[in-house]
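Only one structure is covered here, and it is reproduced in the block below.
A single protein chain has been omitted from the complex, and every remaining protein chain is retained in its original position.
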Amino acid sequence: MKEVFINIERCTACKSCEIACSVEHSRSKDLFTAISEYPLPIRRVHVEKALSFSYPVKCMHCSDAPCMAVCPTGAMYRDEEIGSVHVNKERCMGCWMCAMVCPFGAITADPYMKIARKCDFCRKKVKEGGRPSCVEACPTDALSFGDVDDLTKRKRASAAETVAKAASMAKEEGRKVTPLDLLRIIGGI
Amino acid sequence: MKIVIIGNGPAAISAIEAIRQFDMDCEITIISKEGEPAYTPCFLHRYVSGEIGKERLYMREDDFYDRKRISTIFGVAVTEVMPMNNKLRLSDGRELTYDNLLVAAGSMPVIPKREGIEGEGVFAFRTISDADRILRSLKESKEAVVMGAGFIGLEIAEALSLMGATVTVVEKEDRILPRMLDGEIAEVVKRHVENKGARILTGRSIEAVKRTKNKIKGVMLDNGEIIPCGMLIVAAGVRPNLEMLKNGSIKTNQGILVDDHMRTNISNICAAGDIAEIEIGGTRKVNPIHLNAVKGGYIAGCNIVGLDTRLDSHFEDMNVVTLFGLSVLSLGTQSGERVLKKRDSKGIVKVYLNEKGRIQGIQLLGDVTRGGVYLSLMRRGIPVADRPYTLSPYPNYGLVFAGIKTAR
Partner (left out) sequence: MAMKVLDKASQFLVNKAEDMGISIGINRLEAQTPQCGFGQLGSCCRMCYMGPCRIDPFGEGATTGVCGASVDTIVCRNLLREEIGGAASHVGHARHVVLSFKKMLEGKASGYKITDRDKLMEVASGLGIKADGKSDNEIASEVVDKALEDLSRQDDKPMNWIKLRAPKKEIDMWRELGILVSNAHNEIEEGMHRTSMGNDADPTNLLLACLRIGLVDGYAGLHMATDFHDIMFGTPKPRMIEANMGVLEKDKVNIAMHGHNPVLSEKILEWAGKLESEAKEAGATGINVVGVCCTGNELTMRRGVPMAGHNLQSELILLTGAVDAMVVDMQCIWPSTTKIAECFDTKIITTESFVKMSGATHIAFETEHADDAAKKVVKMAVEAFKARKGKEVSIPKEKSVGLIGFSVEAILDVLKKVNPSYPLKPVIDNIVNGNIYGAVGFAGCPSIKLRDTSMTEIMTKELLKNNVLIVTTGCTAHICAQAGFMDTAATNKYCGDGLKSVLTALGEAAGLDGPLPPVWHMGSCVDNSRIATLLGALANKLDVKISQLPVAGSAPELVQEKAISIGTWLLALGLLVHIAPSPRILGSSLATKVLTQDIEKLTGGKAYVELDPIKAAAGMMAHIAQKRAALGI
C-alpha cells in the first residue's frame, strides 16, 4: 500500500503543498479561479515551523488511527482499498474528539460546516494511479509517495553507502571503522 | 463458540468489530435493555434542540447487525450473571448460555437522595428515551433546573435554552465543569453560557424538590432560595451498572475489576467501557470516556478470539465540549507547579506543568483542533517550559518532532 512520506530535512517551507491542496479541494481545480470561489477551498496540509525546521503537517492515515477509534458517530472511516482515513461529512457532528487525539494536529475545522476536515489522500487521483497533489507540488521531494518497502530499500542502500564510505575512510587511515566514522559521514557531528 | 455481549454501546460495537475482523463464524448475541440500535449519547442534546434527527445518533449503518451476523435481544435487561454455569438470566425470564461473555453494560446516572426527587418531572439525561421524555415535558413547562454543571448538565441546559426554556443550572462545586477545568477557564466558559441566556449558580446545592400534588413547582437550594420550575434534569454523574452482578462471583470495586486484557477474575468473562475498572501497573481506574470504551471493547474482542492484546496504560482524562458555539477542551489534571498561558485571536491555551517542566494538564478554549498535539506532547513527556512558541492554541507536529530531537 502506498503512503506519503515526509522528509523534514528537505522541506523549505515554500508552501507549494498548501496551495496545491487548496486548489485540489476547490471546485474549479484552477488556482486563478479557486481564489475567488465561495466558499473558499479548505486545505488539509499545513506547513508549520519549529526551531530551524519546517514541516508539512498532514494526516498520516495511521494504521491504528486514534481519530477513528474516538469518533462517536463512526464518521471517521477507512477506505480499505487504499488504506486512507476519511471523514464522512454526513455523519460528522463537529465534536472535535478526533482533533483531541490526533497527534499530528491534522484535523482542521471546516469554518462553513463546523465539521472536521482532513487530508483525503486525493483519493480519486490515487485510485486512478496518480499521486496526491501535495506530493506532485513539492519541488524538493520533502513529500514523496510510494511503498514503504521501496522507501526502506532506498534507505538501506544509502545506509550501505554510508558504511562503505566510512570503511574506505578508515582503511585509508589504516584502522577499523568506528561508530564515530558513520556519524561523521551522516553529518551528525 | 458462542459469545454474548451485554450492552450495546461503543465498547460493545468495538468488540463486535474486533471479533469479526478475525472470526466471521462464531455466534454472537447482543443484549440491550434499550430498544434502539447502538447510538451515541454524545449528541443527545442536539437531538433535544432539534438540530439533528434521531437517525444521526446511530453509530453504524442500519444493516450493521446483519452484516456482522449478530443476534440481537433488544429491550430486555440481564437480571443476573451466573458464571458457575455460564448462564444469564434475562428480565423476560429467559436463560441464555455462553462460552464467552463481555459485560459492557455501561453506567447509570446517579440520582441523589433528596426530598421530593422521586416522581414525575425529574429526568436523567442519558438515553434517547430520557431525551424524548424531556421533549414531551417541555411542551408543558418552559422552566427547567439542571442539577450539575458537568458537560452533560451544560449541554442539556444549552439545548433547553435553544428550545426557549428558562434554565437554571445548579452546581455544588465552586465552578462549572469541575472535572475538566480550573477556576479561571471555568469562569470564562460560565460567562459565555450566561451571556447566551442560561443562569448558572455555583457553590449551591439542591436540597429539596417542591411539588404541588405530584407536579414539580420548584427546587429549594441550600440557602433557602426557591427556583420555580416545571422540570428537573439530574446530571450529577454516573456510576457503573453493576446490579446484574449481585451474586458476587465477579469481583467488583467501583466497577468490574479487570486486568489490562479486560479480563475479570473469571477467565471467560471480560468487561469493557464505563462499567470496567481497569488495573494497570497497580493503578485502578474507572474511565468513562468514549476512547476508553472503544479501546477496551477492541481489546476484549481480540482476547475473546484468542489474540493476546493489552492496554498499555490508562487513558488520560480528556474531554471536549462545545457550548453555544464555544469549544473547550481539557486533557489531564488541571493543577501543577507552573502555569503557562496565552491568549490570542484564536482562543486561549493554558498548560499546567510539573516540576520537571512537563505537561500534566491542558485547557484549550476556542480553537481546539490542535488538542491532539498537546496530548502527544504530554504523553511523550516533552518539556515545554523553555519553548514560548509552544503556547499557541495551534501548536504543530514539527514542534513535537523538535521536542523529541532535543529531548534525547
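Chains here go by letter, A and B, matching the order in which they are written, and residues are numbered from 1 within each.
As a working rule, contacts are C-beta pairs under 8 Å (C-beta built on N, C-alpha and C of every residue); 3 or more make two chains touch, one makes a residue touch a chain.
Note that the coordinates shown come from a computational prediction; the quantities given were computed from them, not determined experimentally.
Asks: Checking the contacts here: which visible chains does the omitted one touch?
Replies: Within the full complex, the chain left out of view touches A.
Asks: Please identify which residue in A:Ile19, A:Cys95, A:Val126 or A:Leu143 touches the non-displayed chain.
Replies: Reading the full complex, the residue touching the unseen chain is A:Ile19.
Asks: Of the residues listed, A:Leu40, A:Ile82 or A:Ala167, which one is in contact with the missing chain?
Replies: Result: among the candidates, A:Leu40 touches the missing chain.
Asks: Identify the residues of subunit A touching the omitted chain, counting contacts across the whole complex.
Replies: Residues touching the hidden chain, for subunit A, are 14-16, 18-20, 22-23, 31-32, 34-36, 40-43, 136-137, 139.
Just so it is clear, only the chains that are shown with their structure count from here on.
Asks: Need the CA-centroid distance for the pair subunit A / subunit B, whole Å please.
Replies: 33
Asks: Mind listing the subunit A positions that touch subunit B in their complex?
Replies: Of all residues in subunit A, those touching subunit B are 8, 46, 48-51, 53-55, 57, 66, 69-70, 72-74, 91, 93-109.
Asks: Could you please specify the touching residues of subunit B with respect to subunit A in the complex?
Replies: 10, 14, 40, 42-43, 46, 52, 56, 59-60, 290-291, 294-295, 298, 318-320, 322, 327, 329, 331, 367-373, 375-376, 389, 394-402, 405-406
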